[in-house]
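A protein chain is absent from this complex, but the other protein chains hold their places.
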Amino acid sequence: MRILVINGPNMHLLGSREPEVYGSETLASLEKAVADFAKELGIETRFAQSNHEGEIVELIGTARKDADAIVINPAAYTHTSVAIHDAIKAFPKPVIEVHMSNIQAREGFRRESLTAPACVGQICGFGANGYKLAVQAIHYMLSQKA
Amino acid sequence: MRILVINGPNMHLLGSREPEVYGSETLASLEKAVADFAKELGIETRFAQSNHEGEIVELIGTARKDADAIVINPAAYTHTSVAIHDAIKAFPKPVIEVHMSNIQAREGFRRESLTAPACVGQICGFGANGYKLAVQAIHYMLSQKA
Amino acid sequence: MRILVINGPNMHLLGSREPEVYGSETLASLEKAVADFAKELGIETRFAQSNHEGEIVELIGTARKDADAIVINPAAYTHTSVAIHDAIKAFPKPVIEVHMSNIQAREGFRRESLTAPACVGQICGFGANGYKLAVQAIHYMLSQKA
Amino acid sequence: MRILVINGPNMHLLGSREPEVYGSETLASLEKAVADFAKELGIETRFAQSNHEGEIVELIGTARKDADAIVINPAAYTHTSVAIHDAIKAFPKPVIEVHMSNIQAREGFRRESLTAPACVGQICGFGANGYKLAVQAIHYMLSQKA
Amino acid sequence: MRILVINGPNMHLLGSREPEVYGSETLASLEKAVADFAKELGIETRFAQSNHEGEIVELIGTARKDADAIVINPAAYTHTSVAIHDAIKAFPKPVIEVHMSNIQAREGFRRESLTAPACVGQICGFGANGYKLAVQAIHYMLSQKA
Amino acid sequence: MRILVINGPNMHLLGSREPEVYGSETLASLEKAVADFAKELGIETRFAQSNHEGEIVELIGTARKDADAIVINPAAYTHTSVAIHDAIKAFPKPVIEVHMSNIQAREGFRRESLTAPACVGQICGFGANGYKLAVQAIHYMLSQKA
Amino acid sequence: MRILVINGPNMHLLGSREPEVYGSETLASLEKAVADFAKELGIETRFAQSNHEGEIVELIGTARKDADAIVINPAAYTHTSVAIHDAIKAFPKPVIEVHMSNIQAREGFRRESLTAPACVGQICGFGANGYKLAVQAIHYMLSQKA
Amino acid sequence: MRILVINGPNMHLLGSREPEVYGSETLASLEKAVADFAKELGIETRFAQSNHEGEIVELIGTARKDADAIVINPAAYTHTSVAIHDAIKAFPKPVIEVHMSNIQAREGFRRESLTAPACVGQICGFGANGYKLAVQAIHYMLSQKA
Amino acid sequence: MRILVINGPNMHLLGSREPEVYGSETLASLEKAVADFAKELGIETRFAQSNHEGEIVELIGTARKDADAIVINPAAYTHTSVAIHDAIKAFPKPVIEVHMSNIQAREGFRRESLTAPACVGQICGFGANGYKLAVQAIHYMLSQKA
Amino acid sequence: MRILVINGPNMHLLGSREPEVYGSETLASLEKAVADFAKELGIETRFAQSNHEGEIVELIGTARKDADAIVINPAAYTHTSVAIHDAIKAFPKPVIEVHMSNIQAREGFRRESLTAPACVGQICGFGANGYKLAVQAIHYMLSQKA
Amino acid sequence: MRILVINGPNMHLLGSREPEVYGSETLASLEKAVADFAKELGIETRFAQSNHEGEIVELIGTARKDADAIVINPAAYTHTSVAIHDAIKAFPKPVIEVHMSNIQAREGFRRESLTAPACVGQICGFGANGYKLAVQAIHYMLSQKA
Partner (left out) sequence: MRILVINGPNMHLLGSREPEVYGSETLASLEKAVADFAKELGIETRFAQSNHEGEIVELIGTARKDADAIVINPAAYTHTSVAIHDAIKAFPKPVIEVHMSNIQAREGFRRESLTAPACVGQICGFGANGYKLAVQAIHYMLSQKA
């Protein structure tokens, strides 16, 4: 089982960006922790970070060849991107949306997600652990189907 | 570590209610699965289901005495209850909101959650597995603090 | 054929509550009139009144065992209850919404019904007679199916 | 007692128009059934169908001379006609609004009725039977007054 | 100078329709009073009343041949007709909107006028006198131009 | 018969302010024309202009002693002043709102009038002539009452 | 003179719930202080607290037998309950709404009160003293009537 | 193949109505050009223009007998007619909506089309050529099916 | 202890303005009653009434020198004045908003208070007694602090 | 005559993406068909597809050097891109917006086009044929100008 | 070159009003700094502060005689005054709006400026320096024109 984990805009700054909201862990260390966790479940992970809406669209588009599921934190694009919504909808396997912070408890414009309706489900508010929970969720989902 | 798991209105019908949305597992079997999962993490669980907004308010209010965290699926009250929002806010330990279906992909009135802003985080779209993920999330959270 | 007739909050005050809107007949006499009318059509009726949203949810939930249809006047909960909407949706047989007054001709907040979209139909503005019309409607509906 | 029954735009297509929503009965047969039903209650009925908002306004305006009540299905004009609202308001006897489908359970623009606030009451969701229920409702109403 | 005076839907009922709002004068007597008033100013008047949106569109369209100005009370169509808005816009000479009642002091849906932005001006709240004021206004306007 | 004519903010600039919208006549000459017109109808006029919301409130408040009616062009305060609305409502005799331009055909924020619902009627779009029409309207109104 | 004082959901937690908003006094001590204050005015008080919307509806409904007025802090139900609105409206004597905090200065959803329009008046922002002021207000009101 | 081409209100004024928006070609010449174009594709055309919403409803209703497709420019009714929406929906073959101007670039109220969701597609902004493109579109569509 | 009591626009008309809403007591007599009441609590009162938003802003601004608290009935400015909101916010001691009528039970535009969020609390619906309750509230507040 | 045809995000997946909405033809074959069609009209075509909003902005910006018109399907960016709106507005020659599906008949967020007001016209709902119609439309437009 | 600098309501409290938002500099010292800065650019400045909307309207109205430009901080009136909007629009030379704080980053009601659309431009968020920047901006503007 192979999962592609996509992080959206400004996530490359993780660890230095507003640490009171996003914590002080870097993206690399977060990805390492998720990869280790997945490995234990027998899942292979691939990671990508992009600040470009179009690049994220393409990552999802090409993932259909080599990924069984996607875990995506669209970050700011969550609230503005119909293009990523469409890319997720066009992806024929499960996609899970993750947010490190609880987007429901922040500014008004973060309360609407354009991408969530195209996903299987959403996990938010658990910091870096949210990604592990998403991997776990996919594991449950694909194991049950099998 | 003790977790109280609360299920809201109409969840007692689980298994017979709109199975195409909520699956055919009963609430009892769901609770059993969650309890077993929690036990393996060394977590004791207690379960409650209520169709009464006021009763859920009281369950949360008295939980402060004997629960380290709450996992709640407020069901329909998610979208209409300020009272449960207030009860969660008054609870001094973590509360996680769970929904079996992806509420973002259903009717418009299910897209707003009055309760989520008072919670630590939200997990939705993973059916019965969502409860296990929430227990796992609390385990992460409380282990890290310790 | 058995019909459960449910009346929502403040309906127990019928006869003494704002008689210029709701008339001076008591709930007991209204129920008696409806029972008599139904009997002539060969329909057995059971009546319930509750001021509790949760109790109404439960009345609908357990009705699946012994009622062929429900006539419900959710009163104030019409405009605020997703829980009753969900309960009606989970009920596998016809439910008809009745209002004694014409809710379209009153305050703005009474013009939206959260429960009507989950029902088969709605009858409003005919006072106590609305319940008889609803019983008649169910009679038509179930006779035609048979 | 004389009742005028008015059907609005596209109702002349009844039976061939979207049968999954409106059934396969024609308008003529529907009118026949309603007339028969009314006759048993000692009520004389007259029927009119018009696709013209202005014509419906005129039908209501002239009905004051020879009708004791009106049953109207304004169809699409329900949602757009202030002119019919005004005509109903100017009519000094009871008017009942009927819809064959449950307009609360369809597209958003069908959920608002401009005409209902000017009527005595509304009946919707019972197909052709709705007209009979409306006739019955008028019978109750005018008998009680007498 | 020739003025066409157009009255919209339900205005044929003037005198019998909601006299507490519209007074007890009939349309014929109102038209007579306006014609007499205009005559004194040397203005020839022609009157038309229609309950049909399309007919009003046509009245305005053909008026370009023989009218120097139009006084229109679009009644209910004020609030719903883009077609009459367009017809007025296409008319190359002044059009004045008149309302007998003060539409700003009635139901919310009467507060928006779709037709007024296409007119030269609006006069409302003065009952039958409003038409005379409109004729006077046109007289001022066209005299000043000349 | 005595009429108080009140002009609101920026009306003192009449003649020099945006002449393409408001014309090139000064306020003094406008007032003179209106006084002359009123005199012919046997009406005594008094004029006031103020840029102060509070002063306009006071002008209306004290007018109850010596005016039989008020003609007011609240200008910008039309769209923002509840205080003038309240003052008009507290004035026990007729008040007419006048606007020189057609406020319905300008910016969106000029389409709502907070003051009009408290008035007897509204006249707009006829430039300086609007005031004469308002005086005429009052003349009609008070003559008919007498 | 007898007054019923009703406290809504989560008020049983007073003293331990968000003390920075609601203070550290318990509900029992608050009730004691209000009872003492009322006694000095010759008023008998009865207290009730409920987390159940339906129970509050019933408390109001039965109060008509033995209370001359009601002081109610509907807490969270202020913003969501049409049922309590209706119960207050059906109560034939004065009802005063009290809030300990200034609900106008908190989250957006606390700014709208569904219950206040059915009450005589509202007092908010004075903590426990608000109840005493409400008792005082009723004293003024009923003394003046007598 | 037979196509019915319907033009809505004020289209009979084409050539003289706001030529800067709609051009100076008359409706007759436009229809001639479309007929010629269609003929070359082997398509027979029939033309109708009506200012009456109800008549357009009827034109669509009876077209089911003798037309394989409809090209309609509902003009002003685009933005206000649920009746034409319903008529189009009841028509079992393709309907294409045409607008001469780009309705997206005009007043706000022209940006919403009530009729377009019931059509196969929409073409706007190309003046008289839009009709030819619509005929061409139908030709493509029906040829591909065949 | 010194309290400044400010009354806003149209309050100088008290006693003659809409007596069915505001009662027949004059402002002078109201002020006298409040002064007497305050005196008994050992509080010195100063009164001001202004119809000018700017003057009220200045009254609040200079009160910082000689008042320990302000009781304000901003009347119409409640719903439109950000300037008074800012003045209250800049005042470093408690300000209480009073309304004689229950503003929640009147026109829609009276339901929003721009000034209340800047105050300590709000009292409305108790006529002239509301001022006394506000003085009492300040007395409680400042005594408790001392 | 040279036309640039731009396809927006996810259009590279054509043929495999939601074939029930977008058909099974690939983008390459679609482009081929359009090129062939254009060639017959003596028009040279160039094609570009991009998932990047910025790239589309640049494609339009540089097109001013070598294209006489643009046909663009902005796909998801239709609903979210002011940048493409601005780029189109800055392009001094005709731009036509094309959508394969009827965007008016899909999700609410697809009904608003930010880009259409900057275009000459819009064609939607005709699948791949829409591009040919757009080329035809440009041909009409530019031939008429010449 | 002469510039009039106008400060709106509550600005006379500068230095003592909410210093965490507006700083501790007084208005007099701010005006001194701006005057000195302007002098270096050869610009003469005149300063005015008013808490009265009407007075600000008049300051702008009379400035046309002796000012080449206006720098205005309408403070609270920014969000509520159409009268100042109109006064600015009637002023035939450049007007610049200044705010000391970043109004976009504060309460929702401060995000809309009614006055900015009538100005040449807006500068906000730079405290007292904003006025100097505005003077500089006018200097650029008028120098370029010359």
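Read from first to last, the chains carry the letters A, B, C, D, E, F, G, H, I, J and K; within each, the first residue is number 1.
Just so we're on the same page, contacts are C-beta pairs under 8 Å (C-beta built on N, C-alpha and C of every residue); 3 or more make two chains touch, one makes a residue touch a chain.
Because the structure is a prediction, the values reported are computed rather than measured.
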| item | value |
| --- | --- |
| Neighbouring displayed chains - absent chain, whole complex | A, J, K |
| Sole residue of J:1, J:27, J:48 or J:83 that reaches the chain not shown, by the stated touch rule | J:83 |
| Among A:31, A:53 or A:86, residue touching the chain not depicted | A:53 |
| Hidden partner chain, residues of chain A it touches | 8-10, 12-13, 16-18, 50-55, 75-77, 79-80, 109-110 |
| Where the missing chain touches chain K, by residue | 96, 102, 104-105, 111-113, 116-126, 129-130, 132-133, 136-137, 140-141 |
| Chain J, residues in touch with the chain not shown (by the definition above) | 52-55, 57-58, 61, 64, 80-83, 85-87, 89-90, 114 |
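The rule we apply is simple: only the chains that are shown with their structure count from here on.
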| item | value |
| --- | --- |
| Chain C to chain G, fewest steps along touching chains | 1 |
| For chain C paired with chain E, centre-to-centre distance based on mean C-alpha positions, whole Å | 47 |
| Mean-CA-position distance for chain K and chain B (Å) | 54 |
| For chain I, residues contacting two or more additional chains | 52-55, 80 |
| Each pair of chains that touches, named by its two labels | A-B, A-J, B-C, B-G, C-D, C-G, D-E, D-H, E-F, E-H, F-I, F-K, G-I, H-J, I-K |
